[in-house]
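Take a look at the structure below.
A single protein chain has been removed from this complex, and every other one stays in its place.
After this line comes subunit A, so read on.
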Amino acid sequence: MADPEAAEEFTALYADHHRRVYAYAVARAGRPLADEVVAETFLVAWRSFAKMPRAAPLPWLLGVARNVIRERHRAEERHRTVAAELRQWANAAEPDVADGVAERAAVLTALATLSEHDRETLTLIAWDGLSPRAAARVVNCSTPAFLVRLHRARNRLARAVAATDQPTVIKEPSR
């Protein structure tokens, strides 16, 4: 039996969060798969709607999206797709327009060289706007464990940025 109350709430949930889930899906699986991942994620969300945490649904939704991506799409393909997209976006930014653009290109290029694991850790914070605690819930680990991952991923990103040929204002990591 469809429950109008639940259906209304769910529609609101979708309106509020589908953009965030889409963004996560693009960063994890690339644009060609993103719509499918979003649709799958919200289908799972609807089926589990009675039990999902309504107060803070985003980490839960991204956790579902993460599982959908991992179950449905092969890791190597995803990695290649996303890395290719990141480079494409980096190249699309004309380096001579402004310093900011060059910096963005350098960061994206550097990000493309990192492992999927590191990319996910970094972008959950920087692009999905989650707190470390919420991000830890997405990847299903403790907050301290996530902070350790984040620390290491930051270091690797900083090194990768420094190693790119693009001009950059990023400082070398202090340790």
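Quick note on the criterion: a contact is a pair of C-beta atoms (placed from the backbone, for glycine too) under 8 Å apart; a residue touches a chain by one contact, two chains touch by 3 or more; residues count from 1.
We adopt the following convention: contacts and distances are computed from a predicted model.
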| item | value |
| --- | --- |
| Absent chain [UniProt protein name; select from "Thiazole synthase", "Sugar ABC transporter permease", "Carbon monoxide dehydrogenase subunit G" or "CU044_5270 family protein"] | "CU044_5270 family protein" |
| Full-complex contact with the absent chain, from A:Ala6, A:Ala84 or A:Ala145 | A:Ala6 |
| Residue, one of A:Leu33, A:Leu122 or A:Ala136, that touches the chain absent here | A:Leu122 |
| Absent-chain interface as seen on subunit A, which is shown | 1-8, 10-11, 14-15, 18-19, 22-23, 26-27, 31, 34-35, 38-39, 42-43, 45-51, 85-86, 89, 100, 103-105, 107-108, 111, 122-123, 125-127, 132, 147, 150-151, 154-155, 157-158, 161, 169-171, 173-175 |
